[in-house]
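The complex appears here minus one protein chain, its other protein chains still in place.
Presenting chain A:
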Amino acid sequence: MNHWIIAPVVLPAILAPVIAFVMRHDITLARAASFAGTITLAAICIGLTVTAAGGETVSYALGNWPAPFGIVLVLDRLSAVMLLLTALLALIVLLHAAATGWDARGRHFHALFQFQLMGICGAFLTGDAFNLFVFFEVLLIASYGLMIHGGGRVRLQAGLQYVVMNLAGSTLFLFALGTLYAATGTLNIADLAEKVRALPVEDAALVRSAAMMLMIVFAIKAALFPVQFWLPGTYANAPAPVAALFAIMTKVGAYAIVRVHSVVFGPDVPVLAGLPGTWLMPAALVTLAVGAIGVLGARRLMPLLSFSVVGSMGTMMIAVAAFTPQATSAALYYLVHSTFSAAALFLLADLVVSRRDTGDLLRPQSPTVQNGLFAALFFAGAIGMVGMPPLSGFLGKLLILDAMRDTPEMAIAFVAILLGSLLMLVGFARAGSILFWKSTAIGPAPTDATADEVAAESPEPARFLEVAPTAAALALLAGLAVFAGPVSGYLGAASWQLFDSSGYVAAVLGQDEEG
């Protein structure tokens, strides 16, 4: 067996308690350990992505108990690419948190950060539905801590809402798993895929309700309509680096829908008859509309960015809801893109908002230091998020539109995506011109103080290390656009592998030669 498969879970799981117990009083030591761990994680994930590129689905039986009796971790192209995405994003966010000093504004940032990585990596790797629940809880409990990192009244209240929403979601997850177990007698994803396909149509009721309950649970994580209400409040009030890290959390929900509702409840399952896609499509369309209108109506920068995340989830889930390999491949490309563009915007917003005395209110004020630099970065980030050329958002949306061409929902999907992009474009243009452009018209604030006093009062310009993570995320978007061919080739292969559920089942259940 290839023991590297479990490394992305074990490494943060060991590192986090060490940081929490040994290094809690020494922020430098904790930073060094956290960086070393995250860089190692990124190296391991690159290795796993290369391993998975061969096209073989590798399963890892924990404790060497054969599936379906033991828990398995499964590595295929899709999970490898999600792991790599997580590690790269984590590295960017960690650099920002350390450079801006966010990690020192409360206790245990780095320990919680590593626990969060453990949960996310585990959720991407696991091949067992109950184990997926456990990893969801691991990543959620770490995210509760990160969400209220730094404290403050509004943040704690928003954190409370976030926790309550997710606890209710977890309860529903357990109800769904119980129903699924009662109907099929197993919770291993590969075994479920076989049992659900073999089920007679008369016994469909339990499985259908379990499939839809699971979809609601994952939709809560992915912030889909009608359960997207938690996202704007949470992201807008979370510490900015945490909001950037949460860009991958919505993707965990999207990944779970992609994995479970194509391997287990795929369109070829007779008892479901394409039920998930039928419900997912309208939900995704409304989500996109909510996001676009939210961007247009936002009066503050952070909610504006949060609504743009909602909008991008809607765009992505439109493609997922088609449940074809081509559309899923487009959705995965857009997923990678939207993760980095959301992270870049949240990190940039942190740099800008902390230097303005009106906070993130969209209201002109005299220009902050480095107005031009921030404006340029915001422009690039907005281009990425809205989906204009030359960055990867444009290619992502193009791929999605192309994949939707032959589906029955073509007309409405085209209208929604194009109109949504237009609304978001207007919203971002308005925010950018208020924040950066109109401020130059106002000019420096009138003051009686001497130049020295003004220099002492005005916020410090951002150092290279503070801007570097934002620039790196934007550079990744450009890279994603330049190398769109190889990347979408890999993702296309990943989604073909995903829809070949017999290959998944054979890899997990068919390994009689243990060792």
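We adopt the following convention: contacts are C-beta pairs under 8 Å (C-beta built on N, C-alpha and C of every residue); 3 or more make two chains touch, one makes a residue touch a chain; residues count from 1.
By definition in this document, contacts and distances are computed from a predicted model.
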Per UniProt record, missing subunit out of "Cyclase family protein", "IclR family transcriptional regulator", "Multisubunit potassium/proton antiporter, PhaC subunit" or "Aspartyl/glutamyl-tRNA(Asn/Gln) amidotransferase subunit B" is "Multisubunit potassium/proton antiporter, PhaC subunit"
From the list A:Leu139, A:Leu335 or A:Val353, pick the residue that touches the absent chain.
A:Val353
Give the residue, chosen from A:Val10, A:Ala43 or A:Ala168, that touches the chain omitted from the document.
A:Ala168
From the listed residues A:Trp4, A:Phe35 or A:Phe130, report the one that touches the chain absent from this view.
A:Phe130
Among A:Leu177, A:Val207, A:Ala284 or A:Leu351, which residue is in touch with the absent chain?
A:Leu177
Which residue among A:Val10, A:Val50, A:Leu156 or A:Leu418 touches the omitted chain?
A:Leu156
It is residues of chain A that touch the chain not shown, namely 130, 134, 137, 141, 144, 148, 150-161, 163-164, 167-168, 170-171, 174-175, 177-179, 181-182, 232-233, 236-239, 298, 300, 302-303, 306, 353, 359-361
